[in-house]
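The next block holds one structure in the form of structure tokens; read it before the comments.
Excluded from the complex is one protein chain; the other protein chains are retained at their positions.
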Amino acid sequence: MVVTESISFSTQGNGEIVDITEQVARKVADSELNDGTVTIFSPSATSSLTTLEYESGAVHDLQALLDRLVPQDIEYRHNLRWRDGNGHSHVRAALFGASLTVPFVNKRLTLGTWQQLVFLDFDVRPHDRELVLQMLGE
Amino acid sequence: MVVTESISFSTQGNGEIVDITEQVARKVADSELNDGTVTIFSPSATSSLTTLEYESGAVHDLQALLDRLVPQDIEYRHNLRWRDGNGHSHVRAALFGASLTVPFVNKRLTLGTWQQLVFLDFDVRPHDRELVLQMLGE
Partner (left out) sequence: MVVTESISFSTQGNGEIVDITEQVARKVADSELNDGTVTIFSPSATSSLTTLEYESGAVHDLQALLDRLVPQDIEYRHNLRWRDGNGHSHVRAALFGASLTVPFVNKRLTLGTWQQLVFLDFDVRPHDRELVLQMLGE
């Protein structure tokens, strides 16, 4: 059986990292499915999904890594062409990926104790974001 | 229901980035399934899949990032052992991953307006590449 849902929230962009665990867990618990996988997909070219221990230290460290590896203030051809200043956002999104698949068992996500589902907004302005949640199971 | 397909194309390697959106979208539309997920998998150790706004600026910027973070011309033990010169290709492929899962609804991929599915060929020579497309749904 296939169940397609969505979750929505607002972000400030600029590397904001949002903990979406509770929103996803609730959609899984409220579905008719007991066991299966949920694929979370961000229909955007400037944001990503991954897992992280969501505490202020690790959140900061991940943002600092991105500022070091994919800085905002170097030259991007995307910026030269489109003048929207988010060249680094596109490259970061491609590196981290827009898709995340997580198994659930007895309506519960199989996450570790210190592991959260996070959304990373790399764009340079605030957005209302909507993610696709698709559950396959029985 | 499970539907397994494949798509094929040729690349020059050396970081070429190929837009595979149309080929994947057609396989999804032509299947008997209406809703579900498609997993695209690259059965290769020197190539990857991700999403990207496929315009020449962002394509160049992603290639430039890879040349900066995972340069071709540093020492790789893989090259010392095998003399095939693609040590950087293996490391890049492991970093970006060989698998991508995308939901579809009413036979359409749930991609964003500016978001394409791309194949990244990191190897140092041309290849005929074949990707596995597996759709699960109803």
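Letters A and B name the chains as they come in the text, with residue numbers starting at 1 for each one.
Criterion: contacts are C-beta pairs under 8 Å (C-beta built on N, C-alpha and C of every residue); 3 or more make two chains touch, one makes a residue touch a chain.
Since the structure is predicted, the reported quantities are computational estimates derived from the model, not experimental observations.
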Of A:15, A:43, A:87 or A:137, the residue touching the omitted chain is A:137
Just the residue numbers, please: which parts of chain A touch the chain that's not shown? 35-37, 50-53, 55-58, 60-62, 65, 69, 95-97, 100-103, 105, 110-112, 114-115, 118, 136-138
Over the whole complex, note the residues of chain B touching the chain we left out. 1-2, 4, 39, 41-45, 69-70, 76-82, 87, 90-91, 93-95, 97-99, 101, 132, 134, 136
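Note that only the chains that are shown with their structure count from here on.
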CA centre of chain A versus CA centre of chain B: separation in Å? 20
